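Every protein chain of the complex appears in place save one, which is left out.
Here is chain A:
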Amino acid sequence: MSDFLQYLITGIGGGCAFALVGSGLVVVHRVTRVVNFAQGSFAVIAAMTASTLLASGFPHGLAEASAVAVGAGAGLLVGLVAIGRPGTPPGASLIITLGMAVFAYAVEVLIWGDQPRSFAGVPGAVEFGGARFQAHYLLIIGATAVVFAGTGLLFARTDVGRALSACASNPYAAKVVGIDVVRMGLLAFGIGGALGGLAGVLVTPIQLVTFDYDVTLIVGGFAAAVFGGLTRPMHTLVGGLLLGVAQSLVAGYGNAAYQMEVALMLLLVVMMRQAARTPAAQQEPV
């Protein structure tokens, strides 16, 4: 039982990273209809940045916050290249983000090398119900909860959030009322970068991060986002947590080597179920 609880909590911690990366995908897709395959790179860039800053004497907190800001900047940069030119079709933008993700490898290896990095998170361990886990998991879970609540409030309660939703709902009408659709798209990419960056700095203390760790994150994050039809943040959170727990249980009771396969299977099942339920699952809700 205590084993199960331990797997559950570590699974939720890992799932939070998928949920954050996935919600970044959702924010960008909702506003721009682009699937941003560079989303995992923001996490890696932020993780590497945080490790460098911490190593050069920055205090905890400031280092991580700066790294998230760098993630947001990277998001903005990818957005500029992918959608900066008005009228770029979403399919072309998608390919651009894929190219930017590969380009990011080169930049990351050039700056940080190809060795895995990690840094210390919240020190100590917590005992709970016979399970023992790193205290850092509590930070991951707490920060994710706060960020999801904040993102929900942003979209539902603020003018900028309404304008972002308006671009998602009807881009032509958004232009009619004077919303700059490209600028809102860039803002979405920036938010996506920050969410990805946050996933990176949160996960690095429990997980060695290499330059190609973005693949793990993007597969998990994409599975979580697809669970929410690429449009619903809260479903993405649930999808991410389910995936994290499933992976953790497979690793705990079975073989850790199959973690990626779990994500891919879940992705496949969810996509097939959605395709069967609504033939137009790939389209926006009208």
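The rule we apply is simple: contacts are C-beta pairs under 8 Å (C-beta built on N, C-alpha and C of every residue); 3 or more make two chains touch, one makes a residue touch a chain; residues count from 1.
Everything that follows uses one rule, which is that contacts and distances are computed from a predicted model.
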Name per UniProt, for the chain absent here [options: "Fe-S oxidoreductase", "Cytochrome c-type biogenesis protein CcmE", "ABC transporter ATP-binding protein" or "Protein ImuA"]: "ABC transporter ATP-binding protein"
Which of A:I140, A:A166, A:L195 or A:L242 contacts the chain that the document leaves out: A:A166
Interface with the undisplayed chain - residues on chain A: 159, 162-163, 165-166, 168-170, 172-179, 285-286
